[in-house]
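To start, I am sharing the structure in question, which I have written as structure tokens.
With one protein chain held back, the other chains of the complex are shown just where they sit.
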Amino acid sequence: MTSDTALPPAPGAQAPAPTTETQRRWARQHSIGTLWETWGITAVLVVLLAASPLLSSDFLTVANLQSVLRESAYLGIVAAAMTLAVMNGTFDLSVGGQLALVSVTTLMGYAAGGTGLAALVAVLTGMVCGAVNGALVTAMRVPPFVATLGMLFVFRGVAYVLTQDGPKTLPYSEIGSPFVKIGGLNIAGIPLPFLIMLACYGAVWVLLRRTATGRRIVAFGSSPEAARFCGISVHRIRMLIFVVIGVSVGIAALTYISRVWTADGSAQDGFELRVIAAVVLGGTSLKGGKGTLIGTFSAVLLVGVLNDLLVSRGVDASYQRVVLGCVLITALAIDGLRTRFAAPGSFARMLPRRRREAPAP
Amino acid sequence: MTTAAPERAVRAADPRARLSRAIENAPLAVPLVLIAVVLTVATDRFLSVDNLTNVVVAAGIVAIPGLAMTLCIAMGEFDLSVGSTVSLTGAVTCTWIVGGHPAGLAMVVGLLVGAAVGLLNGLVVTKLGVTPFIATLATLVIVRGVSLAYTGGRDAIVSSSTLKFLAAGRVFGVPMPVVLTAVTALAAWWVVNRTRFGRWVCAIGSNREAARMSGLPVDRIRTTVYVIVGVAGGIWGLLISSQLQKGSGQLGLGFELDAITIVVIGGTSLLGGRASVVGTLLGAVLIETIRNGLNLLNTPPAYQRISIGLLLVVALTIQALRRNAPAEALDDV
Amino acid sequence: MRTTLSTLALAGVLALGLSACSDSTTAEGGKPSGKASGDVTVGFSVYDMQYEFFQKMEKGTREAVEAKGWKFKLHDEKSDENEMVTGAQALLDQGVDVLIISPFKPDALGPIVAKAKQKKIPVIIDDIGGGGTPYDAIVISDNADGGKQAADYMAQQVAANGAKSKKVVSITCEPSAVYAARRNQAFDQQIKDKGFQVVTELSGNSKAEEAYKIMKDALAKDPDVAGVFACNDPMGVAAANAIKDAGKDPVKGIVTVGFNADPEAITAIGKGGLSATIAQDPAGMGAKTVELAAQAINGGKLTYDDESNREVFQKVTLVTKDNVAQFAG
């Protein structure tokens, strides 16, 4: 353990070693292992898309693709924010309740003041929900798992109370409203919800990769104890993460409710689990520190495409569950086995040897 | 909040220790008593024998999987799949009864199915190294799908007195579910506080790496705990099917959260290491009292959700504040 | 490696899933282009195929479509409003000539009907309607009449049982099920007019487990309850079980009435475990929607029972021990 030579970064480097810094960097960034880690689920998505004509003749039509993109947006938007949380080593189980509550208040906002107020109410409600979660986790020191589990009940309950007299609904007479356009409009053939989702991924990417806060989020997820000694305040970043998730739910709810038009306390039961499943399927480690946005993005689309294919093949709903559950467990089992039997990082080291822990200093 | 026997055995004589133990369970006992008083005043029927029996039976039924879940959580893990197990067990048992098999055999087969789900969870978690949260989340979805596919959306309607006895029968005047719960609770108390297995479960929750280093059969214990939760979920399924006299793919939706909630409210730390059997029982009674009270007051279900959610948050805030060490604030579950 | 394996696994489970469903009821739809006259495709979006009620409705609809020599495309909403909107719109995109929909959330019909209007595809609603949308027609069970019949029967049976008490319990579906709520509203109104009092009205969220507990609590609160009406049969039968477990008789002691005529209710009525239920005719409703669809496609005028609301009623029938034999099987 006291050998002072840097490790070869990749299988390629064990051959005649790259000489210049650029070459080395290229070798590292393009090692097979790294490529798979970042783009793996995307590759699966591409393969599935390529195979889709064999599975369903209806799949590769413009209308159907638009439908898949439009439908995936609200899940994808929240999954982007959730990726931040999971990379930080936490998660938010209350997003389903938030989505129901925000949808209800958004429709109330619309009834009171039209599209502008609805959008404002959506984002504000989400922000408040996130701040409540954040306050519980930071000020009250409740573990995030339980805090957000409890708030899942509370948010849904509040939504139920607000819809005692029946679900909140967008009346049919509002069919021409700009509010409906949020969910329905296509710009250059691309559905607006998908464009909003792209913008959200852009924003989260910038936050994650180009800001100090983003770096701190990942650093903390990688090693909470080390992060403490790097001057990172867990409370500040946790608060921010929960508020970002809340805002993302607010935006997602806009793309959702402007398509679905009705909401009550039961809306999107189990949403939180679908979001976390997408993030994990995208390769983000639940232990924190590791993950990619592109993985989440592709996983969201993968689930959307898979779902669409299963539906259009007429697969029974009960089998659809089994298939989606198996996909999730398979992806994770592979990930689990990989980290269990191989050291992280390099593809070459993955195969022959069993994993051993790094020796204690 | 542990009810560890050795401490009690040695320190029961110490009045201070006894007092501090009493205070430890106060976060549960206080609201329980308060709610009971309020309900006694607000309704004239709360203290009736019928009503209290209802509360105890309902609490007992949820306590059985809750006690198994207590083991799982003491081990620092979760099982989210238990609601689906409820559905599948009931569906299999009732379908077998409808198919003309003896009810006893059908019930055993149902429990075996529950055990199989638990075994699947255990193997996925230990052998494939998947995080319990996600592994059991996936089995939640898969088992629900299997249950729906197995029943084909048709309820299996039975009228079996053997099955009925499980939920509605009485032994010396005591409702059967209460008997079952009492037996389970005694067994759970014994296992948690008195047996090697129980201590090993807490040891794994306390420090898994140390458990491995101490030569404990960690993977076997973890798998066993998942099987126990699976069987307990199966018993839950049998009791529900016994009450409703049917098996269905629709039953047990969201039950996993009920089971986890009573454990957590009962004071078993999500960080693992300690299990509170008495706490889980009290947690079950508390939740069911609230539900019953709100029903007696004709309150819409929305308020039931809110009150249970708030209770969960308050219980955990109290726990977190009592823990009070800044370093532990970093511990995430 | 991870991805290679997950690709393989994905392909594997996909194949598994697909082969498991090769006997699916779906018929592959033809392309809208090149459609000959008479080559009509009917799209049917169903509430949730996991319920027997909707399985019957799907059967009735499909058989009526096939009898006409048309093509049939099914979409399962899986009790999800998002799936409902997306899937129904996808059916429209796939070029169906008429859309029949049994909506999970009628309030979410707006975007679907809007799209259909744009494509000039007629929309027929089955079972649960409303949302103020300009659909072409709705076939609807007469929920209010069902509730009324339940109340009348209950009043009559309570008298026959010789019970003095005028207390009844009303168990509702989830608050969002507005059309099912009509059953309880009509029941409550009618039973009050008969001099009874609704002492407990709670939502069992359409779930049997919850209804069981509610009934137990209701009995503890008012042991002298004379009757109970539940918004659907799983809850009705669960309430009857709770009554039995409390040592009372769900026919002779407390008049128990459900709604739907699900097999479990029919069985229970036959065995004296339930007083009555209100039968809907899902298969008949399905057939009726196809008739309306035929009228719409041919450009003819649709025949309504209630012109102003474009409603076509499907009669509901009270099922009691006397006529239960007709509904068995």
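Order of writing sets the chain letters: A, B and C. Residues in each chain are counted from 1.
Going forward, a contact is a pair of C-beta atoms (placed from the backbone, for glycine too) under 8 Å apart; a residue touches a chain by one contact, two chains touch by 3 or more.
Keep in mind that, in the parts below, contacts and distances are computed from a predicted model.
**Student:** Mind telling me which option in "Sugar ABC transporter ATP-binding protein", "Oxaloacetate decarboxylase beta chain", "K+/H+ antiporter subunit F" or "Dihydroorotate dehydrogenase B (NAD(+)), electron transfer subunit" is what UniProt lists for the chain we can't see?
**Tutor:** Matching "Sugar ABC transporter ATP-binding protein", "Oxaloacetate decarboxylase beta chain", "K+/H+ antiporter subunit F" or "Dihydroorotate dehydrogenase B (NAD(+)), electron transfer subunit" to the record, the invisible chain is "Sugar ABC transporter ATP-binding protein".
**Student:** Would you list the chains present here that the left-out chain is in contact with?
**Tutor:** A, B
**Student:** Write the list of chain B residues that the hidden chain touches.
**Tutor:** Looking at chain B, the ones touching the missing chain are residues 2, 4-7, 9-11, 190, 194-197, 199-200, 202-203, 205-207, 209-217, 273-274.
**Student:** Since one chain has been left out of the picture, which residues of chain A touch it in the full complex?
**Tutor:** Within chain A, the residues that touch the unshown chain are 1-9, 13, 21, 24-25, 27-29, 206, 210-212, 215-216, 218-219, 221-223, 225-233, 289-290, 343-346, 349, 353-354, 356-361.
Everything below uses one rule, namely that only the chains that are shown with their structure count from here on.
**Student:** Could you classify the connectivity of these chains, where an edge means two chains touch, as line, ring, star, complete or other?
**Tutor:** Graph shape here is complete: every pair of chains touches.
**Student:** Of the pairs B-C and A-B, which shows more C-beta pairs in contact?
**Tutor:** A-B
**Student:** On a C-alpha centroid basis, what's the spacing between chain A and chain C, in Å?
**Tutor:** Distance between chain centres: 35 Å.
**Student:** Rounded to the nearest whole Å, what is the centre-to-centre distance of chain A and chain B, using the mean of the C-alpha atoms as each centre?
**Tutor:** Spacing between the chain centres: roughly 31 Å.
**Student:** Using the touch rule from the top of the page, what residues of chain B touch 2 or more other chains?
**Tutor:** In chain B, the residues touching two or more other chains are 148, 249, 300-302.
**Student:** Residues touching two or more other chains, restricted to chain A: which are they?
**Tutor:** 160, 164, 265, 316-320, 322, 326, 335
**Student:** Write out the stretch or stretches of chain C touching chain A in their complex.
**Tutor:** 1-3, 5-7, 9-10, 13-14, 16-18, 20-21, 24-26, 28-29, 48-50, 74-76, 78, 80-82, 85-87, 89-90, 93-94, 105, 107-111, 113-114, 131-134, 174-176, 178, 181
**Student:** In the complex, go through chain C and note every residue touching chain B.
**Tutor:** 49-52, 55, 175, 200-203, 205, 207-210, 212-214, 216-223, 234, 237-238, 241-242, 244-246, 262-264, 267, 271, 273
**Student:** Give every residue of chain A touching chain C within the complex, in rising order.
**Tutor:** Residues 36-37, 39-41, 43-44, 47-48, 55, 57-58, 61, 63-64, 67, 70-71, 74, 160, 163-164, 166-167, 169-175, 180, 183-184, 256, 259-268, 283, 306, 308-320, 322-323, 326-327, 330-331, 334-335, 338, 347, 350-351.
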